[in-house]
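Next up is a structure, given as structure tokens.
The complex appears here without one of its protein chains, the remainder shown in place.
Entry: chain A
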Amino acid sequence: MSAAGNTPGACDPPALRLSGITAGYERRSPVLRDVSLTVRKGEAVGLLGPSGCGKSTLARVAALLHRPWAGTVHLAGQPARGWRYRAPRAQRTFAGVVFQQPRTAADPRLTLHALIAEPLRATGRAVEATDRVGRLADAVGLGPELLTRRPHEVSDGQLQRACVARALVLDPGLLVCDEMTAMLDASTTAALVTVVEDYRARTGAALLAVGHDRTLLERWCDRTVEAAGLGAPDERSRTPRARETTPAGTPASGT
């Protein structure tokens, strides 16, 4: 990409700007209504909310995986010009995504090596695979033997490590982590957050971390925002639970 300044400041366009996003799946019952959110270059933003509040949908919109009904998405100052496979390659690969469930986000036929290299192959850069996959596998703590296995031969934690490596393989300028650690134990969680933060410190990439664990996101991110405060989900939304369990203050978590 173009020469990037290292100061995450006002002069640079924000890594992500969502304005007036309304999105959903069923007609007349939008999950998100008129939501706006900006993530500056190099900034880490945590998006908090109970399950069913639409925060994953917002993450999918930010990664150009779900086309909103209204509103605009700007990635690094450029308006999004398409969605899913129709997005221009530079925009499509600008965001690296890590999903909650590594099992459903990984092709069971691929070895972990092929899984991590897949984005390179898909963008015609397969020749770089050996070198880049090796380095990333080291970073996420996967040994050479594990890279030869397929998803059913590794644990959830190991598979999620591969998914994080896959998200980083194209050097994204924005990372979208949707409940990246919800399935994982405390140690693997801390390890993967460290991997993401090391990458961000090296490259100045921005982060949108979606989750319901306030303690985690407040520790991890520069700032956190409540999904509920961005634009209320529809009253007739098919997830009424999201409203009734939204705590007024901090949910009383463990400690």
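Everything that follows uses one rule, which is that a contact is a pair of C-beta atoms (placed from the backbone, for glycine too) under 8 Å apart; a residue touches a chain by one contact, two chains touch by 3 or more; residues count from 1.
Quick note on the criterion: contacts and distances are computed from a predicted model.
Enquirer: Not counting the visible chains, the remaining one has a UniProt entry; which protein name from "RNA polymerase sigma factor", "Nickel import system ATP-binding protein NikD", "Molybdopterin-dependent oxidoreductase" or "Cation acetate symporter" does it give?
Expert: Missing chain, UniProt protein name: "Nickel import system ATP-binding protein NikD".
Enquirer: May I ask which residue of A:96, A:157 or A:173 touches the chain that does not appear here?
Expert: A:157
Enquirer: Please identify which residue in A:65, A:114, A:139 or A:182 touches the non-displayed chain.
Expert: Answering carefully, the residue with contact to the hidden chain is A:182.
Enquirer: I'm checking contacts with the chain that's been left out. Which of A:74, A:150 or A:212 qualifies?
Expert: A:212
Enquirer: List the chain A residues touching the unshown chain?
Expert: So the residues of chain A touching the unseen chain are 50-52, 100, 141, 155-158, 179, 182-191, 193-194, 212-216, 218-220, 239, 241, 245, 247, 251-255.
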